[in-house]
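Omission of a single protein chain aside, the complex is shown with its protein chains in their original locations.
Each chain carries a letter (A and B) given by its place in the written order, and its residues are counted from 1.
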Amino acid sequence: MRIHADRLTRDFGSLRAVNEVSISVGEGEIMGLLGANGAGKSTLIRMLCGIIRLSGGTAEVAGFRLADQGRKIRQHIGYMGQNSTLFEDLTVRENIEFYGAVYNMSRKEILDRSEELIRELQIGRYTDQLIRTLPSGWRQMLAFSTAMLHRPKIVFLDEPTSGLDALSRRELWNLVSLAAGDGTTIMVSTHYLDEAFYCDRLVILENGCVKAEGRPNDLKAAGGSDGLIHFFIEDSK
Amino acid sequence: MKRTSGILSVARKETRHIWRDKLSMLILFGLPGLIVGVFGFVLSFEIKEVPVAVLNAKHDAGIERLFQKIDASPCFHVVKSLSHSGEIIDAFASHNIKMVVVADHEPAKALVSGDLPEVHIFMDGSESKLAIAAGSITRKLIASFFREEFPEATAGAVFPEPTVRFLYNPELRREVMPIPGLMMIIFILISAIMLSVSIVKEKEQGTLKLLALTPVLPSDMVFGKSLPYLFITIFHIFSVLLINYFVFGMTIAGSSLHFLALNLLFAVNSMAFGLLIASRVQRQIEVAILCWLFLFIPNVFLSGFIFPLITMPDFLQTLAWLMPGTSFIEAYRGIVFKGTGWLENALPFALLLAQIVLVLAISARGFKHQKAGR
Partner (left out) sequence: MKTLFAIIQKEMRQLRRNTLLLVIICVSPVIILGIIPFSLEKQVKINLSIVDQDKTATSRMMAYRMQASPFYSSVASETTLDRALSRIRKNKSDIALVIPENFERDADLGNQEPLFLTIDGTHTLNAQSHLAFLEEALQSQRSGGKENGLAEVHYLFNPELDGRIYFIVSLLILLVTLIGVCLITINIVSEKESGMWSQLQATPLSLLQYLAAKLVVFAAVGLAEMIIGLAFCRAVYSFVVLGPISDYLLLTLIFLFPMLMLGIFIASITKNQVQAVYMLVLVLLSVILMSTMFSFLNAMPDWAQKMRFLNPLYYMLDASRLMVLKGFSLATVWVQTGILVFQGIVLSVATLLIFRSPSSLNQN
């Protein structure tokens, strides 16, 4: 198990954003987090990255304890946040150099990896362009690749495809699948229901709680005629 | 009335933004009171308890009494007693000492031999105005001391002093004097910076472009945004007036209506300059730095707040008059302290008005470019 979380809880004052969520993700697995806005997806991801402190529960990520080994965890994970991941007023190459240094990669490693990246994404012509000038599809793929720069064991993606057109979404998911195929564990949050089917397993969150989990097709079947949407319809209490 | 409803809806939105940001609201409403109420007491160039070091080389009793007299004066405070002249220069490095008074002889003996006693005053000349004034005060103190102690011997050496009267500030009362300048700072920083940073924030976020797509004209949008700040500024005018009255006992010698008109005019003027900056820059950091460097600093230094205009060279006096702060302080002092009327303040009012028109025109062009999409 690359990620093993037990009853994670997070409070913001009186608001409980994440409520006793237990989750496990293995090697090479793509775990999808679904849920409406405010369901707690981002908060959960950030807790697992060690960005936000836990109000309750324990977790082990990449073999390290979340409670006190946050620093070590962060060396072995990649993260792609909801907003700008890359520095807008730096070039592609400069961004890569920066993140490479942050992950303590040697110059040679950085160079090799950036060559690989550039070839994979076919952005050779754009390496010296400012991120700000690139179309959003490129930026997201570049952001993903940068998150993968140091070959982390786990990558967390927080709504990586929001705002992208269908083609760009497909291309990004291609990259994600390739990475998972190589053994990288991926935890992805999204609110596009169709993307659920790119994932190996799903966790559906509602108001900070796990509403459902399982394989996408199983959940779809369980949802009856509505399919997955079933889990997003308000329960009559 | 579509236009008014457009303006009002922008104003309402802006008010909500302000209302939701409690920290900013606190600063927005509280800052002027703080500035006037607190800093009004602080800004003073009065010569008071200036630290002094003394050297009584011959340990003369008469000189000792002289030094006590200097210490007793409200202007000076003896903080250090030196033991030899080698310590004079280094004395200035500690305790904020600005002056060293040295007597290396015994006055009684000197007079016996027909000489005049000689006391040396070493003055820190780096702040020349303080040096000149303090030097003169000390000399007078010393002269009056020797006149008292040795009246016959010093008869011919001193002449009667001129009678002095200070206009507009009979006791050089310090609290009230900085108030016009502080009001200027309040308006400039708050009215200008706050309006322009709000506009540029929307520019940075891209929401300004969205507004450009609505039927609301850019001018109306700007007007709508300014409205809440205008009301806040009116609040400031009155709250500061109350503070001035209750804390400093400041009353207006001239017409209150005149006074309010001046404040309002300057507030609008400051907002216009804020708009000018907002129309030209893309990022909030640029707003901040430009406002501090080109609104705050020039107006503080060139407006007659600290340094009087008549001592400036001619070309700079002209430049100074172009600063809105100058007109404001000029008219403010006139109305409040001297009781001048509308006619006498015609020039400052006209200048402020002209600046508003000019600056708004330039800003309008800047904003049109925004709408046209650069």
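FYI, a residue touches a chain if its C-beta (ideal position, glycine included) is under 8 Å from a C-beta of that chain, and two chains touch if they have at least 3 such contacts.
What you see is a predicted model, and the numbers here were worked out from it, not measured in a lab.
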Hidden partner chain, touching residue among B:82, B:216 or B:287: B:287
Interface residues of subunit B (partner: the chain not displayed): 21, 23-24, 27-28, 31, 34-35, 39, 41-51, 77, 89-90, 92-93, 96, 116-133, 135-139, 142-143, 146, 154, 157-170, 172, 174, 177, 185, 189-190, 193-194, 197-198, 201, 281-290, 292-294, 297-298, 300-302, 304, 306-313, 316, 319-320, 330, 333, 337-338
Contact footprint on subunit A, counting only the chain that is left out: 12, 46, 49-53, 71, 74-75, 77, 79, 81-85, 87, 89-90, 94, 97-104, 130, 156
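As a convention for this text, only the chains that are shown with their structure count from here on.
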Separation of subunit A from subunit B, taking each centre as the mean of its C-alpha atoms, in whole Å: 55
